[in-house]
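First the structure, in the form of structure tokens, and then the observations on it.
One protein chain is absent from this view; the other protein chains keep their places.
When the chains are written out, they are named A and B in that same order, and each has its own residue count from 1.
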Amino acid sequence: MIRCEELTKYFNGTRALDNCSFEITEPTLTGVIGVNGAGKTTLFKSLAGFLKPTKGQAFVLEEPTFQNITVAQNVMLIEEGMSFYSSANLKELVDSYSRFYQNFDLKLAMGLLKYFNLNENAKYDDLSKGMASTFRLILALSARAPITLLDEPTTGMDPGVRKDLYEIILKDYIKAPRIILISSHYLGEMEQILEDILFIHEGKVLKHGPLEEFETLLIALQASPAVIEPLEEQLRVYEAKDFGEGLRKIVVDKKEFEELQLSMKLSDRLTIQGISPEDSFVHLTRRKGGGIDELYDS
Amino acid sequence: MNSMIHRDSKFSIAFEQTKDKLFHHSNAFMYLFILHLIGYLFAFNSGISGFGSGDFLQFSYRSFSTTPLYVMTIFWMIFQGSSLAEEKNRQYYMVSNNFTAYFSDIAVLEIFALIGGVLTLFSGFFMQVYGTLFMENFVLHSVYGSMGVLHYLTLFITGTLYFLIFGTAAYFVGILRVRYKSRFILVAFVAAILLIVAGLLAVRVFGDSALFNIESLFRFYLDERSFFIWLIKVLLTIAGLYTVSYFGIKNMEVNR
Partner (left out) sequence: MISPIFLVINLVVVALIAIAGVFACKFIGQRVSKKLSVRLIALYTLALLLSPIMAGFIGQDVNERKDPIEVPPYHFEKVLEDYENLNLEDLQEDEFLHQLAVTEISGDANDFPKGSSLMIRSSQFAYNHLNNLIIEVTDAVDSIVITQFNQRFIVDNLDITQEFNSWDWTIKNQELRAEIPQTKIQFNNLSPSSLAFHFDKELSKSIQDSFNFGFIPYENTIQWIQIPEGMDFQHRGNGPWRIKD
């Protein structure tokens, strides 16, 4: 259904996507995770057919996406920069969208408008940031497009409303299974509903797979400095911290550590802890070089 | 999930978009109404041409025509053409590509031109009724006695096609502005300088007969007395504008 082959996109010399390759063939609720500027929005716009790849290609339903009408009628993208007719009220916008998306569930859309207390006669431009996000999400879910791309769908929403919306996304996915990609940097909130994660960093796909794989991506090793320091020389360290009483903790790649086959030898001296996907994401995307401590302590 | 996939043709989507754009642009009719009111104001307050012979006779007349209505409708078409070319106009539609956007924009412009043609055609009768009812010494020009169906048909066809030319030209300029953004002003400036230089050179080499200015451009169409040659000129102009507009919008990214 979705396939990217070395998808690369430049904007005025700035590389937004760098040889992005991945494939999704089955209905899925996938989180697209990355820091600001990682390339998530560019990826979504390329999949929606808005942007022309500089190199490589993006395919949806085995068709190149750029300016493809078949792709357009089967993809729904919502993002903060989306615009609507300023003279139209919410009901007119919903009616408009329902005419273009053949699977559109008008009853669901009007029901959700009512549920979230959105006045159908209000204009989109008059909505608050959170309400506008809610409206966009209502459109996306009601459209029931085979490929639904939600770019930062919970921007500006209260935590309570965000929780509600994730629940609605999950319910809708269960009712109408399709490919839903949700981009966010709030991985912790979304973890419960996601099946897969597509991890993007600096325009590249760093990892794409089931959520469980991310839960065991990185581990924390805690032991005395005498034990830890030799390991630091052999492994890539994402974070190193000293605690009192001669304890040092490092965060390393689990696979790399397992390849050293040291766990049995060090089992009585080394404490191994799992790292949550959200923390893994933070470590993996942390800037290389000087940290915040260096900035303040120098 | 396969049952959710649709493959409607771009023409059916373009048709849907045309209807949708007409709906969302229906405030354009309010603009047309207001502009026509302004047009009537100009039309009925044209300058007095006076002739006086002194003490015994003071003779003056006011001459009205529907020309201000045509001018206002041209303004309206230019405004609509520019408005349709605006970038956000293409951002409003998820189920769209540049072809359907272009197709529906052109269709909307054609419908607007037709409406403009009908309204300006009948505005003359409206002015007749208004003048007869509310003005003293209101007379029709004697040429009305010689006007037949063909003349009214000419009025309608020429008005509609001229409106379409202005609207499409404005659309084309709008597309260029959207596509090239800040470079557009530079390119427009350079193009203007080149045209002026080319014109001056042409006059130097070929004499006054090569003189080209905006007036001669209008005269190229307005002074044509043969219907078929005029029609060819106008249709070729419209086709040319359609073509360059399409190439302007083709492969344009939607970057909102």
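Throughout what follows, a contact is a pair of C-beta atoms (placed from the backbone, for glycine too) under 8 Å apart; a residue touches a chain by one contact, two chains touch by 3 or more.
Note that the structure is predicted; figures quoted are calculated from it, not measured.
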| item | value |
| --- | --- |
| Where the missing chain makes contact, among the chains that are shown | A, B |
| Selected residue (touches chain absent from view) among B:Phe11, B:Phe206, B:Phe227 or B:Phe247 | B:Phe227 |
| Options B:Phe33, B:Phe189 or B:Phe220, residue touching the unrepresented chain | B:Phe33 |
| Touch criterion as defined above, residue of B:Gln17, B:Ser104, B:Thr158 or B:Thr237 at the omitted chain | B:Thr158 |
| Contact set of chain A toward the excluded chain (per top definition) | 86-87 |
| Hidden partner chain, residues of chain B it touches | 23-24, 26-36, 38, 48, 51, 53, 55-67, 70, 75, 78-79, 118-120, 122-129, 131-133, 135-147, 151-152, 154-155, 158-159, 162, 211, 213-215, 222, 224-227, 230 |
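Rule of thumb we're sticking to: only the chains that are shown with their structure count from here on.
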| item | value |
| --- | --- |
| Centroid distance [mean C-alpha coordinates] between chain B and chain A, Å | 48 |
| Chain B contact footprint on chain A (complex, rising order) | 1, 27, 45, 48-52, 61, 66-70, 72-77, 79, 81-85, 87-88, 92, 96-97, 99-103, 144-146, 176-179 |
| Chain A-facing residues of chain B, complex | 1, 4-10, 13, 16, 20, 23-24, 27, 88, 91-100, 251, 253-256 |
